[in-house]
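Removed: one protein chain of the complex. Kept in place: all other protein chains.
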Amino acid sequence: MSANTAPQSLPKSDGASLLTVTELTTEFRTAGGTIVANNRVSLWVEAAKILGIVGESGSGKSVLCRSILRLLPSPPAHIMGGEVWFNGRDLFKLSEAEMQAVRGVEIGMIFQDPMTSLNPVWRIGDQITEGLRVHKGITGKEARQIGIELLHKVGIPSPQTRIDDYPHRLSGGMRQRVVIAMAIASQPKLLLADEPTTALDVTIQDQILALMLQLQEQTGMAIILVSHDMGVVAETTDRVAVMYAGQVMELATTDAMFRNPQHPYTLGLLNSIPRIERKVDRLIPMQGQPPNLLKLSRGCPFANRCPVATPDCAETPIALREVEPGHYSACLYPERVSA
Amino acid sequence: MNVETAYQTLRTGKVSDAMFGVVHGVRTWPFSLKSGAAIVAVVALLGVLAPVLTPYDPIVGNYSEALDPPSLAHPFGTDNFGRDLLARVLYGAAIDLQIGFVATYVPLVIGVALGAMAGYLGGWFDSLLMRLVDLLIAFPFLVLIIVILAILGPGIQNMYIAIFAVGWTLYARLARAEMLVIREQEYILAARALGYGRLRIIFRHALPNLIGSSLVFSMSDFVLNILLASSLSFFGMGVQPPAPEWGAIVSDGRDWLLQAWWIATLPGLAIIVTGLGLSLIGDGLSKILGQRNNPAL
Partner (left out) sequence: MRLVGYSVRRVFEMMPALLGITLFSFLFIKLLPGDPIMIMFGGRASPETIAAGRARLGLDEPLSTQYLLFLTNAVQGDLGRSITQRAPVTQLIGERLVPSLFLLAYSTIISVALALPLAILSAQRSEQPVDHVIRTFGMITFAMPSFWLGLLMILLFGLVFGLFPISGWGEDFLGHLHSLFLPSLTIGLFLAPILIQSLRSSLLDIMQAEYIEAARAKGLSASRVMWKHVLRNALIPTITILAVNVGFLIGGTVVVESVFGIPGVGRLLIQSVLSRDYPTIQGLTLVFGLLVMSVNLLADLSYVVIDPRVIYK
């Protein structure tokens, strides 16, 4: 289906934006049709800050991270438009070799499932230090020493012995710590974390998040944290972007978004979180299903589920607009949200 | 679950969907399936119509024309008995396709039935069957066939017996593996809730769903059986002369390799073309049935 064509007032950070994504559009061409997985996505993250990206499965948030690092195989994925400015360069204009110099060194990425993120036939020490070897030419004893320090930094006990272990010797939580160590080995300025805690037990989740926050404080690294868990996002992020059907629905500081959501979808997400302080008879789920990405309408993709939709919501293309200073919404009638 | 929901689940369960799809939607067949089927159909037709297509006798030759190179009169040349080679190859098509077919599908039927039962019923039947399969698989296939032929003697009948005795094992393993997965599916549970007997469930409900991988594999097996039969005939253990089985013809040509290269080489091309067609069908089938074609099992 065609990407929406409304003009956007592009989000602009007032301060030092480390990464700025502008109108990023990624398509997947399949035998069944073309899916627009990222539809003119715009957002930014500032240095040493944390941006959360929330959305259901299929909202395009994972594709976004991979688009930024240009990890998607093409075919079937194609980047149809947009720019990704990082440290004064448009990443989409770099050659593959230049991009490899960015990956792992300036931008790191961690993935969802720690059980499959580590190569089962390599020792964890080798996997952590491989980046050092390839990007910085550090090998041998020096690399091993850095590896041990990294393991210590992420909270793995007895790092001098653990460094020679194979991944299957470690529990899920420990493996995720190793994955984090691997990603920060070359001290990147930005970390893309694609649902890093989803595959872990709840108690471990807290530990991993705490670790990430701690590392962020220590190193001044910026983080983009992708999650479907509003609770996690509320606790850890500075700013949030809400995605739905491949588009950004709302973009604001975490505080502003939770206190004063400007999009019915965001409101719906907030309402369906069980809260421990209140007694509720029934949770308020959202009606309906996410749309079929092969058959998107021209207008707002949320229209058919929106409790406050108007007849022209399904027909009018949407775009992000600044509703309040620093608070952007793609809803055509954000005032109806608070009603 | 109550009877109503059981019946509903049963009706909507995936029973023979793929089979219908294959037959009804010829136009939507993948290219490999169409081209493969076309090739095999042509070969089969040539074999069946051989008496009409060629005036020459494949068994009795004209000695004055022995070892003639390919020409207009004899497009494939003649062999050492003066027999037209093209005629022999055409008649051979019927022989090889028939052998391949029987050698593939009889073991398939036996093997799938046994394997499906073993997978569903488990217990001593399963253990016994699998021990037998393991024993037979412990030997190289060709060696086993040759040894059995040593006991029984050469000839096409004995070749069939040997192949039936050993060939079913591959299908049994395949079907059993699929059954182990399928018997946990909901439509099987629904059938049991409706009080259907075990054999009925195995053969009418489970079988149509597990036969896909066996059918895909059977195409590779078809090729391998043609190769097997022609190899056996090449050594004089399979089809006996003067029958124009392709492998037997190549064997004839062995003594005349330099003087009359066409005798040994041209029947091989027939085997290759036929094998290619069959593999293409297998490839196309695997696309439709969503299976991964893996002759290596």
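Labels A and B are assigned to the chains in the order they are written; within every chain, residues are numbered from 1.
Keep in mind that, in the parts below, contacts are C-beta pairs under 8 Å (C-beta built on N, C-alpha and C of every residue); 3 or more make two chains touch, one makes a residue touch a chain.
Everything quoted here is computed from the prediction, not taken from an experiment.
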Completion exercise
Only one of A:23, A:130, A:206 or A:322 touches the unshown chain, namely A:130
Exercise for the section: List the residues of chain B that touch the chain left out of this view. Expected result: 131, 134-135, 137-143, 146-147, 149-151, 220, 223, 227, 230-231, 234-237, 247, 250-251, 253-254, 257-258, 261, 264-265, 267-268, 271-276, 278-280, 283, 292-297
Problem - Missing-partner contacts on chain A, residue numbers - result: 69, 71, 96-97, 100-105, 108-113, 116-122, 130-131, 134-135, 166, 168, 179, 182-183
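Criterion: only the chains that are shown with their structure count from here on.
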Fill in the blank from the handout: When centres are defined as mean Cα positions, the distance from chain A to chain B in whole Å is 52
